[in-house]
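Omission of a single protein chain aside, the complex is shown with its protein chains in their original locations.
Entry: subunit A
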Amino acid sequence: MDSRAIRAEMPRLRRYARALLGDRAAADDLVQDTLERAWRRLAQWRAGSDLRAWLFSIMHNLRVDQLRQPSLSTQALDDGDEAPTRPTQSDQLELVDLEAALRQLPDEQRAVLLLVALEEMSYAEVAAALEIPLGTVMSRLSRGRERLRLIMEGRPLAANLRVVR
């Protein structure tokens, strides 16, 4: 294979991992694990097939493994520079809010939403990368977007509607 191709995908893998995990160090760790696994499994990659989709599905599987493991919550040591932000103050606040709101989505909804928004994958590509049926992609996308909208607008989520009086 053209090995420069993997390098070319790294910025996108990092962007997605950062958006998915929020934490810079954790995201880069996930990218590193992805590359290491990709190297070990290079034989399984069929030349001519979509390298990006393959890498994203490796990353997804690693993430699923991570979520299955009971883990200690750790604080990154080297997070001096925070998430990228745009220049103006109000924009910055808005974007930080968005990041916090994304954190509140269930992991599986966030993954679908980010692959569509950041990677501009087709729904079928998302289904392949996450190894889920197309219908599941659509329902997660729809629910994730609505949930994010309600959070951003400061409105109560469906689950919180049963308010005790």
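We take it that a contact is a pair of C-beta atoms (placed from the backbone, for glycine too) under 8 Å apart; a residue touches a chain by one contact, two chains touch by 3 or more; residues count from 1.
Basically, contacts and distances are computed from a predicted model.
As stated in its UniProt record, the chain not included in the shown complex is "Anti-sigma factor", which appears among "Anti-sigma factor", "Menaquinol-cytochrome c reductase cytochrome b/c subunit", "ABC transporter permease" or "Purine-binding protein". As for the chain not pictured, it touches subunit A at residues 3-4, 6-7, 10-12, 14-15, 18-19, 25, 28-29, 31-32, 35-36, 39-40, 42, 77-78, 80, 83-86, 94-95, 98-99, 102, 113-114, 116-118, 120, 122-123, 138, 141-142, 145-146, 148-149, 152-153.
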